[in-house]
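Every protein chain except one is present and positioned as in the full complex.
Chain nomenclature is as follows: A and B, assigned in order of appearance, with residue numbering initiated at 1 for each chain independently.
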Amino acid sequence: MTASAANPVAPVLDVKDLHVEFDTYGGIVKAVRGVSFDVHAGKTLAIVGESGCGKSVTVQSIMGLIPMPPGRITRGTAMLDGVDIVQQKIVNGRDIRGNRVGMIFQDPMSALNPTMRVGDQIAETLQVHRGYSKRQAFDRAVEVLTLANIPEADKRARQYPFAFSGGMLQRAMIAIAIACEPAVLIADEPTTALDVTIQAQILDLLKDLQRRNGMAIVLITHDLGVVARMADDVSVMYAGEIVETGSVDDVFYRAAHPYTLGLKAAMPSSTTPKDQGLRPIEGTPPDLFAPPDGCGYFARCPHAMRVCGPSHPPNVEVDPRHNALCWLHHPDAPRTVSELHRRVQA
Amino acid sequence: MSTPAHLTPADFAPAVMERHVHAISRPSLSYWQDAVRRLRANWRAMTSLGVVIGLCIFAVAGPWIWQVDPAAQDVDQISQGPSLPATALIVEPGTAWAGVTKEPTASGDVVANLRLAEPATTQTVRLTWEPVVGATGYVVYRSIYDPAPDRALGLPLGDSLGANRVSYEDRLDLKPQRYWYSVVVLDANGAEQQAYETFSVDVVRAASIEEAQARGWTTQDAALTVGTQLTLPFHPLGTDYLGRDMLARLIYGARVSLFIGVVAPILFVLIGIVYGSIAGFVGGRLDQVLMRFAEFVIALPFLLFMILFKIAFGIGPGESGVIPMLVALVILDWPPTARLVRGQILQIRQEGYVSASQLLGAKTGYLVFRHMIPNTLGVILVTLTFAVPSAIFTEAFLSFIGMGVAPPTPSWGSMANDGIRTMLSHPHELIFPAVLISIAVLAFNLLGDGLRDALDVRMRGRE
Partner (left out) sequence: MLAYTFKRLIQGVITVWFIATATFFAMHAVPGDPLANERATTEAIRKNLEARYGLDRPVTEQYVLFLGNMMRGDFGISFTQENRRVNDIIRESFPVSATLGILAVAFAAFGGVVWGALTAIYRNRLPDLVITFLVILGISVPGFVVAALGQLALVDINAWLGFSLLPIAGWGSIRHMIVPSMVLGLGTMAYLTRLMRSSMLEITNSDFIRTARAKGLPPTRIFLKHQLRNAILPVITVLGPSIAAITTGGFVVELVFAIPGLGRSFVQSVQQLDYTVIMGTTVFYGAFLVFMVIVVDLLYGLIDPRVRLE
């Protein structure tokens, strides 16, 4: 069958060296600059980063959802079960979107068609991908809504989106995404627009569904709490690049990039002393109209060295399957990462 | 990526930071600067702005440049198309012509040597030809087209009876143009022969000295001699069905149409702003009453009430009827602006930045000038721009059904109305005013589109 089934070590989705640009009135924005990541069946990869760092553009370009023009993918591959869905443009084919890869979005309020019954919006994907009849598809839609923890699903399926609350709508969105039992589920900030209590429910639902279906989840978020709760692996994105990638434990406890450290320092935790305020990262991300030659974090980095400005940092494997894009890991660098940790904790 | 081959320990010294972290490489633009920038990048809107300015110059400065009375009739040049300056030849006053008699020597069924006896002028065309043996007479035809090949000879001017009467004098409403004259022989039975002789004549505009003076082509005391070429009044865009100069009427028509088109919207938008602001600010019961009344006025069938108001105001003798139309437009057209302004005010009052400003202790006056007006101005400007073409249309429509400005005051609408009657024979009388209406409406519409896009906050930073 699929490559992942034949070889359990191979990732379901493997993205390599992805570049995305946009034409705007001010020039070309290089939104994604050589992003690589992979995710295995039954695992969750979280991509974290602040607003505008290119998280959403990365996954939407893989799904062929960015408007082209003005956007375009200039380089890179995205292998889904060993088939490149970016360069071969088969992402537009029915077999990938909504079938092998499901996707949910940030704002459930506007993500559903306001003039179509919720059940019909789920049934649609089944009609298209599975060739179900209208009747069959609607019955299955009710089942999927039940799976997504929507009470009285057969009644709810006949209602229009305006009759749903935000949390309910996100459940309906999840039902649409998982209706065809995809191998990969991409969740683009699925809980950002929701109340905190609802957020937890939605995350539990996603985990629960993952256990049942064994699907891989790519979770886009800027919330480190969500990452800790959900992810197996984490990729930290900054200014269109992945600056650090590794397991949750690696990234949380053995962070190898100053930006990751900055993010962690900016996050409140139960051990933060009451009188100590949050530590924001000073400055703003670089202008992606003219991305710097060297490290994107150079201007904000408290550990910046001369080399960081003009020269792009190397991708260093600090531990097995734990990489960081930073000059500090160069043998000539005066400071080591363990020193950084001490400085942060001090 | 630029990874240098050789790194020295010096490269790993802490970087000396020039602290320009917050420097932004693109210049920052205020709302209005950004709007102007986007408007200037929109070539359609900029072209339209140029056209609008051009039309205003045409209306305002036109009468100084083209000093022709729009009401003066040139009876010599009625319904004339656009043309170069015409000239007229000064000739002797017309005299009677005895004609030509000649005994026939040649036989045949068609006359020979059809020719002019004298140079052809608009005063008279005198024809003569060789007689035909056995003819009982000749019929003379005149056409403005070449009769070949289907023997469309045109207007039968008259007969000359007798084989020897070989001349004809045409004085029938001659115009300075080319005519085709045809002569047909009548046989012994008085029947017309099938064959005919034809030739073309280019008639020259001519008048006697007295006629030229009477028509005002020249002053009484100017010395005129026979044979002089006199330049006639020049109508670059032709004349209308009463012989009035089209260019002059278009200029004065522009004054009327643009006056109504621009002043009426300014007035009703101002009224709408005041009315809407009162309703929006005071709120409560007064707001309810004011808005219900505005809804009633909107419900009035617009054009019917324009007509009712027009006849209710009446047009006295010698009045142009521009002011009644203006007033009627203002009475009927203010409510949409009032509703818009009220809505904007209510909306802006709810915005977080107004509450924040209030919390910081801003007074009402500050709120109005700092938040309300700048945020409403754009919408009002767009409304105003779009109101102009619809006012121009309304004027044209009313003039078309005879309810517009009173003759002889020209407006583009009334000119188009006049032009429609002569649409088939003299299309320029319809085309010029219709094209000007269309250009003006188009320019204001495109300018409005451009303004709307430029002022739309959602479009900020986009193309």
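What we mean here is this: contacts are C-beta pairs under 8 Å (C-beta built on N, C-alpha and C of every residue); 3 or more make two chains touch, one makes a residue touch a chain.
None of the values given here were measured: they were computed from a predicted structure.
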Selected from B:Ala86, B:Leu267 or B:Leu300 as touching the chain missing from the view: B:Leu300
Full-complex contact with the absent chain, from A:Pro114, A:Pro151 or A:Pro331: A:Pro114
Chain not shown, touching residues in chain A: 63-65, 67, 93-99, 102-103, 105, 107, 110-116, 124-125, 128-129, 160, 162-163, 173, 176-177
Positions on chain B contacted by the hidden chain, ascending: 295-296, 299-305, 307-309, 311-314, 389, 393, 396-397, 400-403, 413, 416-417, 420, 423-424, 430, 434, 437-439, 441-442, 445-446
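Methods note: only the chains that are shown with their structure count from here on.
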Cα-centroid distance, chain A relative to chain B, in whole angstrom: 62
In the complex with chain B, residue positions of chain A that touch it: 24-26, 282-284, 287, 289-290, 293-294, 298-300, 303-312, 314, 327, 330, 332-334
Sites on chain B touched by chain A in the complex: 1-4, 7, 9-17, 20-22, 24-26, 41, 461-463
